[in-house]
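One structure, as structure tokens, below. Some questions next.
All protein chains but one are shown at their positions in the complex.
Residue numbering begins at 1 within each chain, and the chains themselves are lettered A, B and C in the order written.
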Amino acid sequence: MLRNEFRAVRQRSLQLAAPLSNEDCCAQSMPDASPVKWHLAHTTWFFETFILEAREAGFRPFHGAFRMLFNSYYNGVGSMHPRAQRGLLTRPSLDEVRAYRVDVDARMLRLFDAAAPDAALAGLVRLGLQHEQQHQELMLTDVKHLLAHNPIAPRYDGDAMMPDAVPLGLEFIEFDGGLVEIGHDGRGFCFDNELPRHSSYVAPFTLASRLVTNGEYLAFIEAGGYREPRLWLAEGWDKVAAGELAAPLYWRRRPDGSWIEFTLHGELPLDPARPVAHVSLYEADAYARWRDARLPTETEWEFAARLTGIEAGRLHPGAAVETGPTQMFGACWQWTSSSYAPYPGYLPTPGTIGEYNGKFMVNQYVLRGSSCATPEGHARASYRNFFPAGARWQFAGIRLAR
Amino acid sequence: MLRNEFRAVRQRSLQLAAPLSNEDCCAQSMPDASPVKWHLAHTTWFFETFILEAREAGFRPFHGAFRMLFNSYYNGVGSMHPRAQRGLLTRPSLDEVRAYRVDVDARMLRLFDAAAPDAALAGLVRLGLQHEQQHQELMLTDVKHLLAHNPIAPRYDGDAMMPDAVPLGLEFIEFDGGLVEIGHDGRGFCFDNELPRHSSYVAPFTLASRLVTNGEYLAFIEAGGYREPRLWLAEGWDKVAAGELAAPLYWRRRPDGSWIEFTLHGELPLDPARPVAHVSLYEADAYARWRDARLPTETEWEFAARLTGIEAGRLHPGAAVETGPTQMFGACWQWTSSSYAPYPGYLPTPGTIGEYNGKFMVNQYVLRGSSCATPEGHARASYRNFFPAGARWQFAGIRLAR
Amino acid sequence: MLRNEFRAVRQRSLQLAAPLSNEDCCAQSMPDASPVKWHLAHTTWFFETFILEAREAGFRPFHGAFRMLFNSYYNGVGSMHPRAQRGLLTRPSLDEVRAYRVDVDARMLRLFDAAAPDAALAGLVRLGLQHEQQHQELMLTDVKHLLAHNPIAPRYDGDAMMPDAVPLGLEFIEFDGGLVEIGHDGRGFCFDNELPRHSSYVAPFTLASRLVTNGEYLAFIEAGGYREPRLWLAEGWDKVAAGELAAPLYWRRRPDGSWIEFTLHGELPLDPARPVAHVSLYEADAYARWRDARLPTETEWEFAARLTGIEAGRLHPGAAVETGPTQMFGACWQWTSSSYAPYPGYLPTPGTIGEYNGKFMVNQYVLRGSSCATPEGHARASYRNFFPAGARWQFAGIRLAR
Partner (left out) sequence: MLRNEFRAVRQRSLQLAAPLSNEDCCAQSMPDASPVKWHLAHTTWFFETFILEAREAGFRPFHGAFRMLFNSYYNGVGSMHPRAQRGLLTRPSLDEVRAYRVDVDARMLRLFDAAAPDAALAGLVRLGLQHEQQHQELMLTDVKHLLAHNPIAPRYDGDAMMPDAVPLGLEFIEFDGGLVEIGHDGRGFCFDNELPRHSSYVAPFTLASRLVTNGEYLAFIEAGGYREPRLWLAEGWDKVAAGELAAPLYWRRRPDGSWIEFTLHGELPLDPARPVAHVSLYEADAYARWRDARLPTETEWEFAARLTGIEAGRLHPGAAVETGPTQMFGACWQWTSSSYAPYPGYLPTPGTIGEYNGKFMVNQYVLRGSSCATPEGHARASYRNFFPAGARWQFAGIRLAR
């Protein structure tokens, strides 16, 4: 079972890289976005460093330099290659990284064969697989960011994508709130930041039945939303005034005034039915204010999400088609107004692996749900994703609350 | 009554500037810190713009350019002088700004004379006075920052300050928590960000009986606290690694290894009994982790503060001398782990004056209590001060929780 | 004689500061521009450090910290206050700096009384006085830069300034060139960078009879000079494209399209007859190219300047009114195409004072002549002024050559 999960997740990473050239896999478009090759290697490094090094008899690293080259941010492991220079690692080649994967996979499988994995090992393996799934989403968002910098607008996926059906009207669904239990309920895997489950008081609130669409967001632009300082957080307005924010990240205005959107399927006419994506928290917040609404807190979101199912992933968010609170998963991550902070009583995992989450709990905001780029099986109602308020290269959209 | 309050608060600002030369009042040491002259003018501008302009018959501004020169950040009022260039305003002179104050004060008093202030006017006047008290604290912290840049270490206050008494040991006081009411209770003035009063669930917690002292913080430094990445938030460690954080802002190490602290009374040997001040949230958080503790949330802090009295202000924080939760007020502001966010149901004041608080609710952290630089009568248990995690020029200290 | 020169030059600095407030004298508008108070102190420091310290019996510094505070860039003297923080020195006050001047002047005069100055002392005193004259020009250009940042556009000099007479047409005067002697001829004072006198070959050339006027430069702007990349050096075009260069530094366009110029006499309608000033080398070079001309080399300029007289200084450049090569001195410094480099056989003055010139001989360009802000008696044909190509706050104008 664990063995099959391991094979499936590991295989999936290679599939995601398959449409890309060696060069596509090597380049880095900004410090926050890593090369696909680096993702392939780093997820492998995770298994080699945190599992094989401790449990493999006669452990020898695949390559002496990889411990440093593919360490992301674990000070406990030692020094690391500078993040902004990951794109300069033309060596090892993609083939060598693939060989690294083959080698570590084989050693992991031998470990599984040697003895039935104990709970600690199984836990670490599942953590490694969930970690790899996070990087699978980043592979897509990072390569999208890279390809978007290329004036010839290459496609990641050559399949055509049609305009989506017109979604239902946006409604606000009422929730009673009260003293609720928040955090992971202990069934299945979770990250340490989803724990401990704890009580929280929520006042009555309403939540939008679906995400804000491109068409709705375009109306905000056309109404002068980016020219009215009263709608914006002061930090956001500074970015607007400096010309850094003028439309969602991948929207481009043609000379004739029409809009196109760069997607993993290439440049397409802006589809008014699909949810707006690639906005910052500043834009999500300003849009909500324009609608006399606000963003939900993460507590409100999680409380509401318990009632909804989880949809499957695609490469671009689809329009909302059902009634009820839809698009909670599988379309766009949803900015909340909650800063990323530890739950009451939070304890990081002991040891070096405890650097996974806790040390990032400042100046970031929680996004909830999942996106069209999130691997199947990775989403859950208690999941806490987090990014700085200005980050736009993720599939981040807007769900309104009041 | 309002008239007396008005006179007292307005007079206090001038008293604070009295020990300073014209040059001291004009210079600006960083974009975040404004010249004293600018504070004197801006607080006056507040009354002229938000009260006289609407209510004075035949209103004419004292000077046509002041509307722009002394606007801090109100887009609704129009354009504003660039914040980083406030120190270049050698004209108007300090004498002209004093004349501006005299003129506006006289017009305000005439307004009071003309008719008993209605509730709206009284509310605006009290807002203006509380606003001026905030700037009184900034006058002290900003001029301290300025004087600290001068190698000859000038004193703001020539009086000597002696080492303080040894404080009692630090104890953790237990609180039961539960569903509590948070926010201002409606008695007396409050800012819009303290409203609405609302329910919040607090798990049981303990809170330190006093602030962390210089002596305790020095032990952290000597134990290598600034060399151990596992203690730090990732953003904080980046600053430590870049050499930006190595000790509290105004601590200086002598060649013989002893420490001195720059204060408004000049450079003094570090007093181990007084509370550590001028630390960032990153340092407060790292110190707490080193002590197997954490910072309180603002809810916990407010819940505990309801039980304690408010102490009087001084120019440098004093040592703790009582039992119980002491130093809640009047020594140092206390970093909380809570990011600055609207309370559930928060509504900014309508109109331009509504830019006062709401638009800053991102990427800032709440500090609670008050400091030795806070004017008398300005502190209260529901007060929410806020600064970016890296800000150190305020009297910000550390209260531990668990 | 030396005594009288000393008194006159020292007195002149105080006269230049007389129209300014304490605050005007303290503020610093950019790292390259120093506060007037700092100039007053630094020029005094020069005499104290380089003369009194070596020659005064029982030398004791006026103030122990001044050696560091008012050191500009002499590593040989020891550490120095950071250049960009000169404006934060609200202490010592202007009065204390004046007292510093009185004290050092008295000690210098006692030195003169004690014995007739030997040649070495006389040389150092003259160097100190020429150095102070350089700073007298900087006092005017630096305070102009400061006042220009003030939206109320204060005047340094309250006298009115009228439009100037229409100048004669611009003609190109022919020079034969040949093998010429360049550099100071040994009569009177010179800086080390004007030596040694040496041979240089100059091809025949022509030089414009006067400086380019505001009116002529305005025609360049109106013809789209700032929109045509082919006119510009690549570095200059980068600045144009980034919006950093769009007109001379102190030109401002009114909403009605007319131009005004900020001067030491306040804001005035642009006078088409006066020479254009406050342009960068990039602008001078682009303008010359637009006129099918070029900037002269410093050798050409010096060769031509031997034939012309020296005009008196004012606070804003006047129009050209004579025939022949006019405005060589007393209007605007004139950008040459020559980078600032040592003359063949150049030897810096031995000792710390040798840091005066040599270490700046990279990435700067030579300006020749003098300006309306240059003190009388300071200009000469062999004088080499120098600034980076982008510097605009000096009275720098354009003389064409072909």
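Definition applied: contacts are C-beta pairs under 8 Å (C-beta built on N, C-alpha and C of every residue); 3 or more make two chains touch, one makes a residue touch a chain.
Just so you know, these numbers come straight off a predicted model, no measurement behind them.
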item	value
Which displayed chains the unshown chain touches	A, C
Touching residue (missing chain; options C:Gln133, C:Ser200, C:Asn214 or C:Ser371)	C:Ser200
Which of A:His81, A:His265, A:Arg291 or A:Arg402 contacts the chain that the document leaves out	A:His81
Interface with the undisplayed chain - residues on chain C	73, 75-76, 179, 198-201, 203, 229-230, 232-237, 281-282, 285, 294, 297, 337-339, 341-342, 344-345, 355, 359-363, 389
Those residues of chain A which, in the complete complex, touch the missing chain	21-24, 26-27, 29, 65, 68-69, 81, 85, 87-94, 146-147, 149-152, 154
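Operating definition for what follows: only the chains that are shown with their structure count from here on.
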item	value
Centre-to-centre distance between chain C and chain A (centres being mean Cα positions), rounded to whole Å	58
Where chain B and chain C are represented by their mean Cα positions, the distance between them in whole Å	45
Where chain B touches two or more other chains, by residue	none
